[in-house]
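One protein chain omitted, others in place.
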Amino acid sequence: MNHNRNKTIVGKALPNIPWEDKLEGCRDAVWRYSSNPIVPRDLLSTSNSIFNSAVVPFGDGFAGVFRCDDKARHMDIYAGRSKDGITWEIDEERIQWVCDDPEIGQWGYGYDPRVCWLEDRYYVTWCNAYAGWPTIGVGYTYDFETFYQLENAFLPCNRNGVLFPRKINGKYAMLSRPSDRGHTSFGDIYYSESPDMCHWGRHRIVMATTSGWQSTKIGTGPTPIETTEGWLLIYHGVLTSCNGFVYSAGVALLDLDRPWKVMYRTVPYIISPQESYELTGDTPNVVFPCAALCDAATGRIAIYYGAADTVTCLAFAQVDELIGFVKSNSRA
Amino acid sequence: MNHNRNKTIVGKALPNIPWEDKLEGCRDAVWRYSSNPIVPRDLLSTSNSIFNSAVVPFGDGFAGVFRCDDKARHMDIYAGRSKDGITWEIDEERIQWVCDDPEIGQWGYGYDPRVCWLEDRYYVTWCNAYAGWPTIGVGYTYDFETFYQLENAFLPCNRNGVLFPRKINGKYAMLSRPSDRGHTSFGDIYYSESPDMCHWGRHRIVMATTSGWQSTKIGTGPTPIETTEGWLLIYHGVLTSCNGFVYSAGVALLDLDRPWKVMYRTVPYIISPQESYELTGDTPNVVFPCAALCDAATGRIAIYYGAADTVTCLAFAQVDELIGFVKSNSRA
Amino acid sequence: MNHNRNKTIVGKALPNIPWEDKLEGCRDAVWRYSSNPIVPRDLLSTSNSIFNSAVVPFGDGFAGVFRCDDKARHMDIYAGRSKDGITWEIDEERIQWVCDDPEIGQWGYGYDPRVCWLEDRYYVTWCNAYAGWPTIGVGYTYDFETFYQLENAFLPCNRNGVLFPRKINGKYAMLSRPSDRGHTSFGDIYYSESPDMCHWGRHRIVMATTSGWQSTKIGTGPTPIETTEGWLLIYHGVLTSCNGFVYSAGVALLDLDRPWKVMYRTVPYIISPQESYELTGDTPNVVFPCAALCDAATGRIAIYYGAADTVTCLAFAQVDELIGFVKSNSRA
Amino acid sequence: MNHNRNKTIVGKALPNIPWEDKLEGCRDAVWRYSSNPIVPRDLLSTSNSIFNSAVVPFGDGFAGVFRCDDKARHMDIYAGRSKDGITWEIDEERIQWVCDDPEIGQWGYGYDPRVCWLEDRYYVTWCNAYAGWPTIGVGYTYDFETFYQLENAFLPCNRNGVLFPRKINGKYAMLSRPSDRGHTSFGDIYYSESPDMCHWGRHRIVMATTSGWQSTKIGTGPTPIETTEGWLLIYHGVLTSCNGFVYSAGVALLDLDRPWKVMYRTVPYIISPQESYELTGDTPNVVFPCAALCDAATGRIAIYYGAADTVTCLAFAQVDELIGFVKSNSRA
Amino acid sequence: MNHNRNKTIVGKALPNIPWEDKLEGCRDAVWRYSSNPIVPRDLLSTSNSIFNSAVVPFGDGFAGVFRCDDKARHMDIYAGRSKDGITWEIDEERIQWVCDDPEIGQWGYGYDPRVCWLEDRYYVTWCNAYAGWPTIGVGYTYDFETFYQLENAFLPCNRNGVLFPRKINGKYAMLSRPSDRGHTSFGDIYYSESPDMCHWGRHRIVMATTSGWQSTKIGTGPTPIETTEGWLLIYHGVLTSCNGFVYSAGVALLDLDRPWKVMYRTVPYIISPQESYELTGDTPNVVFPCAALCDAATGRIAIYYGAADTVTCLAFAQVDELIGFVKSNSRA
Partner (left out) sequence: MNHNRNKTIVGKALPNIPWEDKLEGCRDAVWRYSSNPIVPRDLLSTSNSIFNSAVVPFGDGFAGVFRCDDKARHMDIYAGRSKDGITWEIDEERIQWVCDDPEIGQWGYGYDPRVCWLEDRYYVTWCNAYAGWPTIGVGYTYDFETFYQLENAFLPCNRNGVLFPRKINGKYAMLSRPSDRGHTSFGDIYYSESPDMCHWGRHRIVMATTSGWQSTKIGTGPTPIETTEGWLLIYHGVLTSCNGFVYSAGVALLDLDRPWKVMYRTVPYIISPQESYELTGDTPNVVFPCAALCDAATGRIAIYYGAADTVTCLAFAQVDELIGFVKSNSRA
């Protein structure tokens, strides 16, 4: 296997990563897949929308956990599989969690999942109802067939809990965005540690909102990508226009050993709602990345993002170009 | 005349009901007309938008009352006529009500009309300004030429007043949704009775908001359709996203003799904003049914709905399939 | 019995009306009882507060219906009796309504009662929970022992429903203030008629908010007092300061035959929160009249009002002086 | 040079004014350019959007000041030049103001510029950050190369400051819309005078909001056009739907000598969001005119407007038709 | 006459300044008058409250302009006179302004007046309704009998306009607090200049809100006091508790020649609502200084402040102690 030929991404080669070259003349560091959306809203017979979903390499293909809201607009998460990372089959039944404690295992709703290969299994984190309010659910699977649920990481309300793909300083590490009960109008990214994936502490502020596209709230997107330059963090930011929230995405580089220290952070966004499938849908003006595949051999990155809270899309970047972009577009 | 060949709809045959068969592969109980919208926003020289309107069989064709907002964005209701229920001619002048009491007859604005054949005439109910605020206006016509205005049914504020097409237990019966003065963020459906179409009482709650697409407010759509299974009620529901209201529609079956008793009610919506003419316009993300034609001979139902508060559209259903859908998709 | 010696109040003499002369030098048309409050917050062992309550002559003394919030801050109404109208005994148990329809008779909460002698019995109207929301409950008693509940007058939400003490144009007549689900920030007074105390209609606007002390909302206080000059209406008005609502009271004179026509209405208030028991309590800055006793022989009026949503107080006026005040302080 | 051949517009001929004839059958007084938008959102390598911009005749072509928000969603203004008024070249660097006073010259942000030829130079007014909040920045240029900044006209917060193209009664004159710190939900148009372009006073109300499309707030658009019938004022108005603001535009005629006196004002809008580039974008449902070119010889008017806070568009009108429209569509 | 014996206050001696020595043991730089309030709410037969008022030495006594809200809670300003500055006679009729321009002279409401001796007359500034909204009214009197109204200084909305008692750099100078239409939740102090008391410009930020008692908004109180150490500025600040606004007062020292430069500013308040007449009333928890008398001979300062938006009170300070306090309690 070819580790690190590109040498920037710390990880494995992924030769079958979904990919499309950048169009001639495109000046952007991130570009969209020309056949977006890749997952239509009605892929399931019961689904109203499929978006804000997470995928990982699995076997000789890919697997993932998908947010599929049904036509009651109830939010649930489902397992799915794909050969090429573009065409997906999603189970018709939502994930049924195996859980020791019935109070924790009682299902309310789940949304915006992330999946992270960590040590020996795939961890899933998601926005999970507890006592009726959103917090960070944690579970794992070995095979995307059986899923085991652990304790929720934090007190409600919290959203966008994202694990680091390896322990930091001997502890599990998670980013999250504490929030309130509604369409929260604030939100910063925090870092927390755990010795046992059950108790969390040593909370540290990572990044707060600034201005423009990231002035209302920010939250982590995909699992951070380890690179020789630091943790590459793709995150979303929200601007409040007179007609509501606009969700865009940007990039930051975090210190490898103290990931709560931000070394670089893009002032401009890397992608914002501009295509019709991003501008209109159940929630207009949303791009919301939740996963990224990386090929360490070539430096290719495939970003999965939800569009307009309705469909799932794909965008691409090259790791060195993206790191160059964040370095040269960071506030001095 | 062919009464009840289908036997489910209690009513008359309507052989000239507008109709288009469901497309092969369509899994939905309600499907859109392929030439939507049927009434463009600028059908009148002065109209900004024509939507949330009501039609009935009339003579050998159809007549209706239309909400036409003019380019001042003032809301008024207009009479219209059609041979086929699809191509409409609408009067250039709004309806001029004949009214005994000048205080009631003084016109402020009117919107979201419904029309109901009841006993010997066509009753019109609409959202009517009284003392500057919306309540339920009531009037009638025999010919869609002369319109007579009665007393408003309720105290302001109220919207979506819809009559039953026959007396219930010897009384006139109306559904309505009490509201407040602005873009009301709550709203349940109530039932009220009247001995004389002037005084109303014995108010009963019918349905309250639940969750998902019907979590913010709900309101009656077309005149309830009498079937052998109960009153078939098509209603709208509203979900509040971070970018505003989303209006979808669902179905309920009410007890024939005590229509404030809900026997079945769809957990999923039957139609939600998904087409570009529903997703964009003066109010994005709105489907709002206000009328339905029924052919008792075939069980065909043609639903008229406003899209994006801008245009008027058509969708179709088959009564037995729709009743089957509500029965099998009702909360246990 | 001495009817109408003073000739202004149309009604009976009430020689035992509670009374205290106006203090020398007092320039106000309404003056407070020097021993206010007359009902302390903890008169009942379980009561947190007793206020916004209604009294009438009964037998050789007085009876009333009292709003007693318990220490859970649950709102209920209780019957009470008094020899002198000042010292009260209130039942330890809330009123238990006899009601034919279990859905209407199911008790949620009740507050701000009014009592009105009409034809042959004492009608009670109050703010009554239906389907969880406030509307106008209606009931009656002959003896303040057994209470019979009728249908709610209106759809929720409504508050401050007050009956006229005789039929107007052959119909029962009620004033009310439609509202919303919370601490409503609007509210005008409407008039409605009923042939049968069950169905209500012919709704007419009586008065809307204006400015100053009555700029946010207004609502009827005691049962209107019939006088030779018109219906004397004591009502409350609300001003919104930067620190919340301020409840004051004013007076209007309504046309005897068309009581929705206002002949005079005070620009200044007649009483506003100025005493410590009005300025502080569960809701600071509230005076809220709910009842008035009248002695037709002398023109004396005794006004019962809630103070600070905590205690019950008494104020006095002389009918001719009060009518003179409203006439000379009405907007030209 | 051909002054006033059409005789209605008081000004110069502009033979090279951008123009496209009205389509057969179009009933509107204002019609869109068929190749809208004329300036795409990404004309600059760094631009997120280019809109709400102002152009004037300059040399044998045109020059302008453009609002270009960058991909941080930071708001700045840039100079641009065009041969035909349709195809534009915009500087890659924002305008660098020459300013005597460093406190005033310190740049925060700038947006929604207007340009006005007055006496001997091109004045630029824009929404300018002072102490962090928006007010009316004032500056001038002779050549669209060097720009000189003067004192801000008013205290924050203010937006949409627009100069008259000549002195009125010996004083400079400006229209503006005082506002608050956020997405202001109110706004009327005021008139102010200055002897020296530094101190402003004699403020007069010109127009307040009314109803419908202009019920939430209104603000001046392009520099007023002097005509023999009065100042032709194109302005925007905002309606608040349940899903946010809708920006349309209308026309008024102001008295030539006392421009704070409105002679006529359109009840209907002249243009509202109806095309996809107006309905969707960073802020859906916005048309926002900021400039108009006029050819006194033919009466042609070319209106530049921002669409959806994203792109710049063009619409056309004929002065006599437009004046006729406002006269015949004004509230009696 | 004894100028400047104390040498700190630049001005005249005022031997009859109201005064009461500080109580033994009092640790505060400002202390209350023991007979507060000095003006009761009902001094006028029509007054609901008298507060936020301004006084100056006049003849051998004192004169002032008082905010007297009547019992309609309408806000007006009245002239008053006093021998000792403590016992006041206030006219029963509000000030009738002589004004050249009927549009400006048309009276809506007026409140929170300030009075400033400047050159040869007493200028009055107040919060004045124009077009229905508050801005800074300006007028003058020679004798507190005849009052002449000038142009409003600024566009609405603005409050707390306070003149400097002499020209600064050859121009009239005013402090003000731009605001919005309601109970504004923001507010900083700005400085503006005028050559003619009609046109105003060169606006400069003086102080913005900080934290604690002055976190929501701040505004100037009395006319700034010229001292050898700078302009002594007493100002109010507002904190938003969960139960509304709390108004306290602090002190700043401004540069004599560039008064928009703050040299010192108290971190703690000098007075906050603690007495019952400050804690309860029409608006609980308000102390609001609007005037100060100074005796240059002794350094005594008598501060007039409104309490609870209900009554007028008096507090005292010694200039050197107050300057010492602001210097030693300013943020380093």
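A, B, C, D and E are the chain letters, set down in written order, and residue numbers restart from 1 in every chain.
Just so it is clear, contacts are C-beta pairs under 8 Å (C-beta built on N, C-alpha and C of every residue); 3 or more make two chains touch, one makes a residue touch a chain.
Not measured: the values here are computed from a predicted model.
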Residue among E:135, E:280 or E:298 that touches the chain left out of view: E:280
Omitted-chain contact residue, chosen from C:22, C:74 or C:121: C:74
Sole contact to the chain not displayed, among C:201, C:268, C:284 or C:306: C:284
Residues of chain C in contact with the chain not shown: 41, 45-46, 48, 70-74, 183, 243-245, 280-285, 309
Absent-chain interface as seen on chain E, which is shown: 27, 211-213, 215, 239-244, 246, 248, 267-269, 272-274, 276, 279-280, 284-285
Those residues of chain A which, in the complete complex, touch the missing chain: 103, 130-131, 135, 151-158, 176, 178, 180-181, 184, 186, 188, 190, 192-196, 198-205, 208
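Following the convention adopted for this analysis, only the chains that are shown with their structure count from here on.
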Centre-to-centre distance between chain D and chain C (centres being mean Cα positions), rounded to whole Å: 56
Averaged-CA centre spacing for the pair chain C and chain A, given as whole angstrom: 60
Multi-partner residues of chain A (at least 2 other chains): 243-244, 280, 284-285
Pairwise touch network: line, ring, star, complete, or other: other
